[in-house]
Every structure is written in structure tokens, then in C-alpha cells.
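My questions all concern the structure below.
Only one protein chain is missing from this complex, and each of the others stays in its spot.
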Amino acid sequence: MVSKNMTTPPALILENVRLAWQDSGVPLLNFQAQMGDKLLVLGENGCGKTTLAETICGYLMAVSGNLGRSTRLGYVAQQPKLPLLTSVESYFEQLVALSPGDIVNDMQLCMSFFDLSQHANRKIGDLSRGWQQRINLAQAWLGDPQLIILDEPQTALDTDGMTSLRKVIASSSATILIFSPPQTGCESLIDTHIHYGDLC
Amino acid sequence: MTRNLPSYLVAALVAFCIVSVASGRMRVVGQNAVDSFRCFNMYLDFNLATVEEDYLLMASLAAQIEDISGDSGVREFSAYIAGYSTSADSHNRPDQDALHWAETAVKWLDSSVALRNKPWNGLQLATMIYADRILPNSTSRLAREQMLNTYAAWMASGGGPNGANPLSAKVYQDYLACPPHQRDNYILSHLTQIMATE
Partner (left out) sequence: MLKLSSAIFRQLLSWPIILCATLWLALAYNLSFDEHLGAASLGAFLSYSVLALSALIVRFGYVLQQRRQQGWLRQDLLRRTTALAAVSESLAAVFSLFIFIVCSQIVVLWLNPPLNEQHEAHHLVMSRVASDSSWTFTWDDNIPEGSKLCLTFDFENSPDNVKTSSISNSIVEETVTPGNVFYWPLTVDDVRNKTITLESPLEHNLSLIRPLARLVITRPPISALPRLLLNQLLFFFTVIGLCLFIFRRLKVNGNLSSLGALAIASLTNLRDVQLMPNVGALVSSGLRYERTALTTNDIALFTWLGIGLALIYFSCKAPRADKK
């Protein structure tokens, strides 16, 4: 369990959470992350990292237990799901339209994090997998999120991309959770590492 | 299983609709377009059948068109062509052939009186086929009875709404004024008059 300052409300709290598809013999998840925490959760393939990430986001429901988290959330899915026929700028404009509040100025900033401005008018489908991953990463910072979940964010990124990601993570005030298998290069993104098994 | 339950339920609902449509208990949204299109095509086939003088096909299509659209005109038209117009002297049709088609035509008309949206014109046509094409070649008492009943019904309706003959009400009242045993003769003489005029 990781904890920092118990007086401010935690950004994420899991109490005796049992995930969907989890065998009854597997220990329940208990975990707490404070505002501003940056953690890398390492786990082997199939241990349940993506299931946990999706449960935190609300796509899957926990079978039992309590799960609480910050309201504003950014998420980078393992498999980016992007509108391939839409231009990069238009995609971000539509995301802004989806988001509550006035975050219009965020859009250019988020795009600049990963040098997307140069491809603003190109269709997403025309871009390489690496650039699509940059779009996938940039959208997570839209809407001033308090908690950002990154599921294997290093996928398809080149050295420049990894450098940009490292910088963005370092400068972000949000709570950041990265899920990744060991030895993929994600260890260089964040200093605090825990193993998935430590969450139980 | 639980996760996919809504999908299974929706799929079952769609399947239920398909079964209900097949059993005639339900019409799905948009099904009428299929019927309208079928009707259009059947009108096309009906025209072709008319050109080819395929009377049985005409009658079959007419029944289907009538079922979908309620258009009784097609059945009356096929009966008219098969049992009346093509039996005119100018067509040189053998008597037996003419009699066969005339009897078939009145069967088409008589059997569908209760089902046609507008049966009135058909009553008059059936009477004319009886009088002009069947009775001259047949001694059947049943045919005579049917003709008299059909014409009496037509007179009682005054030719139907927007009846072709505005005097038919007067004809029916004259018919009723006759003593019951002379009413059949009234009809026969009236029909003779009409046919002589035509």
C-alpha cells in the first residue's frame, strides 16, 4: 500500500476490490494513491493490469469492494481507439466539445506536448502507429485531469516520444498510474515502482 | 453469459419479430414498403399477362393485388377479359371455350364478393357474363338462379356508391313493386332490354 498524506482525500482508493474475471482464490485489491503520486505498476502478462485500469475508469464494474477516485480522469488505453478518418485537430476539437467546462486553451497545449501540431490537419489513419500513440497519449491530458491512467504507454513510441512523455509526466501535477510489464522501458518514466502483487 | 445477456435478449427479440412476421401476427416497421413494391411489380406482370392473354395468371395476380392494395378493379378486369370481351363474336372463340372461361370468370367474381373492397361493379359484370355468355350456351338452372340473385343484389345497392346507373334505384323499386312470382321475369326482361340496347 502506498500512502503519503492522509489528511487530503486520496486520488484513488481501492478497498477489498474483486475484479471481474478474477478467481475467488486471488487476494482482494487494497490500494490508495494520494494527489500528485506518480507510480509505475509492474506486472507480468495476464496478471490483470488492464482489467484493473478499465475498472478504475469505469468501463468494467468491480465484482465487490469499494472503489473511489477523482472525478476528472485521463486514460491511455493499451489499444488506442481513434477515429481514423478524422483529422488530428478535429479529433481534439470534438474531445473538447465532449469535455465539461472551458478547456479550449488546453487543446493546443496538449497537442504541443507530443509535437502533434505539425500533423494537425492530417487524418489520424494516415499517421504511423507511433504518431497515433502520441495522439492517444495527448488526449489523456485534455480537460485538466486529476488522475491519469496509462496502460503500457511506451507501445510504438520512439526515443523522442519517450522523452516527451517523460517530460510531460514530470511536469504534470496530476496523480499518474502507469501499468506495464517489466523491462519495457517504462521504468525510466517514473522513479516509484511497485509490483502488481503489492496491491493485494 | 451474464455479460452478454442484453445482447442475447435483443437478438431473441429480433428473432421473435421475425417469427411473428412469418406467422402473420405482426408487421414490422417498413414491411409495407415491400408490399407496395411487390404490388408495383404485380401490376407490371398483370399488364404482361393481359397482353399474353394468360387469364389464369391474370386472375392469380389480381387476387394478390387485391389482397395487398384492396384494388378490386384488377379482378373485375381479368374476369371481363377472360369471360366476356374475348368471347365476343369478333374473336371467333369456340363456344365451349367461351363457356368455360365465362364460367371461370363468374366463379372468380362470385367467390370474392365478400372480400373485394368494392364489389358492386363486379356484381353487374357477373350478371352480364351470365346473361350474355353462359345462359345462351347452358341450360343450367343453377346459373340462372345465381344470375337473378346477383342482379337483385346489385339493384338493391343501386349500383353501389357512385353507382354507374343513377336510375337503378328506380329499377329496384319497380322490381319490388312486382308480385314476388313475377320478379324473376322482371329481371330477365330488364336484362334483355339492356342487352338489346347495347
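Going by the order they are written in, the chains are A and B; count residues from 1 in each one.
By our rule, contacts are C-beta pairs under 8 Å (C-beta built on N, C-alpha and C of every residue); 3 or more make two chains touch, one makes a residue touch a chain.
Owing to the predicted nature of the structure, the values given are computational and were not obtained by experimental measurement.
> From the listed residues B:13, B:56 or B:195, report the one that touches the chain absent from this view.
From the options B:13, B:56 or B:195, the contact with the absent chain belongs to B:13.
> Quick one: say which of A:68, A:130, A:182 or A:197 touches the chain that got left out.
The missing chain is touched by A:68.
> For review purposes, identify every residue of chain A that touches the missing chain, sorted by number.
Where chain A meets the chain not shown: residues 56-59, 61-62, 64-69, 71-75, 77, 80-84, 86, 90, 93-100, 139, 142-143.
> For chain B, enumerate the residues touching the unshown chain of the complex.
6-7, 10-11, 13-14, 16-17, 20, 25-30, 32-37, 39-40, 43-44, 47, 68-71, 113-115, 117-120, 152-153, 155-158, 160-163, 168-173, 176, 180, 183
As a convention for this text, only the chains that are shown with their structure count from here on.
> How many Å are there between the centre of chain A and the centre of chain B, using C-alpha atoms for each centre?
Result: the chain centres lie 74 Å from each other.
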